[in-house]
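Excluded from the complex is one protein chain; the other protein chains are retained at their positions.
As written, the chain order gives the labels A and B, with residue 1 at the start of each chain.
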Amino acid sequence: MYSCRMPQSLPDNTMAHIEIDNLSKTFRVPEREGGFRASIRSIFRRKFREVRAVDHVSLSVEAGEIVGFLGPNGAGKTTTLKMLSGLLHPTSGSARVLGHIPWRRESAYLRKISMLMGQRQQMQWDLPVLDSFLVHGAVYGISRQDYRKTLDQLVELLDLGDVLKKQVRTLSLGERMKCEICVSLLHRPEVLFLDEPTIGVDITMQARIREFIANYNRQQGATIILTSHYMADVTALCKRIIVIDHGRLLFDGVLSDLSERLAPFKVIKIDLTKELDGYDFAVLGHVLARDGRKVVLRVPKGEAAAITARLLTDLPVLDLTIEDPPIEDVIERAFANRLEQVDDGTNAPAPDGKGAGS
Amino acid sequence: MTHVVRAFLAYLRAAIGVMFQYRGEILLWAIWGLINPAVLYAMWSSAAEGNPGGEAAGFTRGQFAAYYFIIMIVGHLATAWDVYEMGYMIRTGKLSPLLLRPILPIWKSLAENVAYKIATLLFVVPMWCIFAWLVTPTFDTAMWQFGLGAAAVLLAAALNFILGYVVSLVAFWVTKLDALGEVYFGLGMFLGGRFAPLDALPEPVRWIADGLPFRWMFAFPAELLMGRITSQTEALAGIGIQAAWIVCIIVAFKILWTVAVKRHAAVSG
Partner (left out) sequence: MMLFARVSVQNIAAYRFDLVVRIGVSLMHIAAELLGVWIIFTNTQTLKGWQWQHMLVLVGVYRIIAGGIRMSIVPNMRKVLEEIREGTLDFVLLRPVNAQLLVSIREFVVWRVADVLIGMAVAAVGCVELIGHIPVVSALIFSLMLAAGFVIVYSVWLMLATLCFWFVRIQNIEMVFWNVFEAGRFPIVIYRPWVQWLLTFVVPLAFITTFPAGALLGDPATQIPVMAPVYAVGMAMVLLLLSGWFWRFGLRHYSGASA
């Protein structure tokens, strides 16, 4: 299936699928004050501001892993993915994916990867879906049997039977998403970069896409790096989470560890039999919510048991549950922590304009 | 190699499909290519009439008709719009998905270019014939001039495409330069012999025109096909120069493309 030319970098099976070492990307964003004078001056001497979109990130990913990249807008997630897919050249550092250097953009490498950017369209707008698939097959050099086989599988998995003959412009958003996913998998990539794959899609479709990705990973053993805003994406799919903010890697590990380290709390929800004034909950823990007979309390993990016992003794409790804090809170604390910890003036905000860093 | 051919043909098929969908718009674009030479012919034939010898710039009315008839054909076959499109593709992030593919985006552009010419053929050829019938051109063409001329037209089309594409790469550095396309077009108009045959240009401009590729994109095939270039050596040299320009620009493309992609900020839209 691959061309007879030797690829410039030989894949090495003992290496991790993805190796990133001190990868950095700095954008120079032109800065200009308003006003006519400044406009003229800017012709002669341009002032630039340096934005570190990715700041010395190192990590490695094994074959078949699904890794979640988490971070607020402008954190550097998309920029990292773009470097790994060869779209961007890094400012410094190195990376190898499947043994190749991504930004060399070797044909052999590009045939093994796939990138799904939520808003982007890979299909011909005015033609039937099947035509776009055929073009993709030709462009990626997929043999006819492989194409047929993969297409049939994907059509069944994604339930695309009715959609194939329709023009792309007439598809609903959900149908289009499914087709985009199908087209990006036709060449059976070994590595998948999914950038906000469920953005703008309704809840049911989100769940189905997640299910599909999980299945694909299981069946094909593809390595998947996923960025998302939606915690549900991450919790459903990724055992391993990487938290990025301001281009720096904040956390790399298992999701439960993240809670453990950053938010070692438990949330106690109490439902009382009757309204109670005068009981000081604040002394026990942080009161998250209070509404008549219901109280939500956040307490340190270690003290949860003791506090629960105390509450049960002191109060007329109808119902009591102990939960882990919502993952959104965990992540939020991670970022808040970051800003407190490292206040060395590198608070470079995300560059303005269309998403040069994300 | 066969992989690229297969991909190109797939792009071509898809592009023809799209062109057919937009046939109304496509035809409107093609019409300019018919009207502009016709108007210029009318003007130059009036200019020739206004001179005692019935000639202007060494062309008789009939020769102007022949010249602009061929310019009409060459102009149409030389259509290339990448110099206008590239900035738009980069700004809107539409280039990124193309960069992810294992073949160069230029193949898609070439396929769309060829598809346009195929799709418009059925319409423009009768129009050309009608124009020729109306203006009664004077041809002095021998067989060898016709043969070499046909080759010159094909080379001119190739040259137009590749030069346009390379110039469009400027958009990687200066994304807001919308005027680039217009400047490029204007140069082709004046220095390529579209507005006026090169013999009509004053000496210093003529001298500049000879050194640039534009002459070989329009004026040369036109002069050859109408029988104005009588020396076989000169004609063959011209073909050689066309080919040389194409080779040089392809080399420039290979160098510039790698540099350009590095500059691509992969802006998302």
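Heads up, the rule we're going with is that a contact is a pair of C-beta atoms (placed from the backbone, for glycine too) under 8 Å apart; a residue touches a chain by one contact, two chains touch by 3 or more.
This is a predicted model, so every value here is computed, not measured.
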Contact with the hidden chain, among B:Y22, B:F146, B:W173 or B:W207, goes to B:Y22
Considering the complete complex, of B:Y116, B:F131, B:F172 or B:F195, the missing chain is touched by B:F195
Missing-chain contact among B:M1, B:L122 or B:A179 belongs to B:A179
Answer key for B:A48, B:I73, B:I90 or B:A222 versus the chain not shown reads B:A48
Touching the unshown chain, chain B contributes residues 22, 24-25, 28-29, 31-32, 35-36, 39, 42-43, 45-51, 56-57, 176, 179, 182-183, 186, 189-190, 195-196, 200-202
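As a working rule, only the chains that are shown with their structure count from here on.
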Expressed in whole Å, how far the mean CA point of chain A lies from that of chain B is 46
Counting only contacts in the complex, chain B reaches chain A at residues 3, 6-7, 9-11, 13-14, 17-18, 21-22, 93, 96-97, 99-103, 261-262, 264-269
Touching chain B in the complex, chain A uses residues 3, 27, 78, 82, 85-89, 103, 105, 107-108, 110-111, 113-115, 117, 119-122, 124, 126-127, 131-132, 134-135, 137-141, 353-356, 358
